[in-house]
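Missing here is one protein chain; the remaining ones are kept as they sit in the complex.
All chains are identified by letter, namely A, B and C, in their written order; residue positions are counted from 1 within each chain.
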Amino acid sequence: MARVVVDVVLKPEILDPQGQAIVGALGRLGVHGVTDVRQGKHFELDVDDSVDDETLGRLADTLLANPVIENFTIRR
Amino acid sequence: MARVVVDVVLKPEILDPQGQAIVGALGRLGVHGVTDVRQGKHFELDVDDSVDDETLGRLADTLLANPVIENFTIRR
Amino acid sequence: MRVGVVTFPGSLDDRDAARAVRIAGAESVALWHADPSLHEVDAVVLPGGFSYGDYLRCGAIARFAPVMESVIAAANDGLPVLGICNGFQVLCESHLLPGALIRNDHRKFVCKEQLLRVDNAATAWTTEYREGQEIVIPLKNGEGGYVADEHTLDELEAEGRVVVRYLNGNPNGSQRDIAGICNAAGNVVGLMPHPEHAVEALTGPGTDGLGFFLSLVGVLA
Partner (left out) sequence: MSIDTVENAANTPDQPQPFAELGMKEDEYARVREILGRRPTSSELAIYSVMWSEHCSYKSSRAHLKQFGDKAPQTAALLVGPGENAGVVDVGEGWAVTFKIESHNHPSYVEPHQGAATGVGGIVRDILTMGARPVAVMDSLRFGRIDAPDTARVLPGVVTGIGSYGNCLGLPNVGGEVYFDESYAGNPLVNALCVGVMRTDGIKLAKADGPGNKVVLFGARTGGDGIGGASVLASATFETEGKTKRPSVQVGDPFAEKVLIECCLEIFAADLVVGIQDLGAAGLSCATTELAAAGTGGMDVDLDLAPLRDPTLVPEEILMSESQERMMAVVTPEHLDEFLAVCAKWDVNATVIGTVTDTGRLRMRWHGEQIVDLPPRTAAHEGPVYERPIEKPYDQDALNEHDGHDLPRPRNGSAMRATLLRLAAGPNLADKSWITDQYDRFVMGNTVLAQPEDAGVLRLDESTCRGIALSTDGNGRYTRLDPYAGAQLALAEAYRNVATTGARPLAVTNCLNFGSPEDPAVMWQFTEAVRGLADGCLTLGVPVTGGNVSFYNQTGSTPILPTPVIGMLGVIDDVAKRTPQGFRTDAAVVYLLGDTRDEFGGSEWAHVVHGYLGGQPPTVDLAREQLLAGVLIDAARDGLLDSAHDLAEGGLAQALVESCLRRDAGVRIDLPDGADPFVALFSESTGRALVSVARSEEVRFTDLCAERGLPVARIGVVDLLTPALEVHDLFNLPLRELRTAWAATIPHQFG
């Protein structure tokens, strides 16, 4: 049994309104020096050792992320 | 300038409907061996070197995460 | 004439879509997400709602429902399919339509009576309209911003596959004010606004939405 982390982020060319809103809020909060924020999704999966990398990749590519707009990384 | 990653996850005792929905879908997809999924948020921040850890912590605690129901980790 | 309306767990506007089908003069047939059979319908509506809670991404989980395999195959064979709101999202996730729908740029759910222009009056679902006709139908979504890469957008425009466009201000940040598109054959249409909520003067902003369903009935007749 292992913990696998998949992070999904919008592709750089796709507008990220939530990230932009955070940048705006930071200014109002008086926090300076954060020039950009992008918001994505973070998944923590409990995975049997029997599940191989290829299955995980397929899962991320078809279900957890939409490759039209998102990129993902897998950490095992 | 550095890339800082903040991951925000629901506290373990809080219901995670999104993760539950994914676990359900996996079964229907014929993916076996994934026993639990928790979904959180993933932030990528572009940060000036002048921003110290304390500021980052405050930012995560007040803006990125809701400490009533969420925990966060910061990777610099 | 039989028009199937799919119910996924979390579908909300399935009854409304069925009502619109009936008002247009066709028979509505309830299709169940777990049942791969299309029960010999002549067209399919994927209604609005929050299938599977829309928890992962809108439409992402519904796309893998058994009924969708049949819908995808039949759509590729020319079956008329209309996806409304969540149904549009399912069509994109299923790659029956290009692009994707993301969070509204203002980050809020928006429910309003929306002015639209019909840009393609030749699809299976829009023959009742005139090209350029302006209509008002309800819009209600949290993730209605249409995005695609520039190449795809240019292609959609060049091929006349933008079916409806927002007028009087863009309500959700959709690229090129796109409110609805179709596939190359014109049988599959995805719309963010809800024509099924504008089929009776009593309960909607008017009856401008009825044309989508009447078009189908006309095309199939």
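One rule holds for everything that comes next: contacts are C-beta pairs under 8 Å (C-beta built on N, C-alpha and C of every residue); 3 or more make two chains touch, one makes a residue touch a chain.
Treat the numbers as computed from the prediction; the structure is a model and nothing was measured.
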In the full complex, displayed partners of the excluded chain
B, C
Where chain C meets the chain that is not shown, the residues are 9-10, 12-13, 15-16, 19, 48-50, 52-55, 108-112, 138, 140, 142, 194, 196-197, 199-200, 202-204
Residue positions on chain B contacting the omitted chain are 10-11, 13-15, 17, 20-21, 24, 66, 68-69
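As a working rule, only the chains that are shown with their structure count from here on.
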For chain A and chain C, what's the span in angstrom between their mean Cα positions?
28
Listing for chain C: what residues touch at least two other chains?
56, 61, 64
Touching two or more other chains - residue numbers and ranges from chain B
22, 25, 29, 39
Using the touch definition up top, name the residues of chain C that touch chain B in the complex.
52-53, 55-56, 61, 64-65
Using the touch definition up top, name the residues of chain B that touch chain A in the complex.
1, 7-9, 19, 22, 25-26, 29, 31-48, 50-51, 55, 58-59, 62-64
Listed in rising order, chain A residues that touch chain C in their complex are 10, 13-15, 17-18, 21, 63-64, 66, 68-69
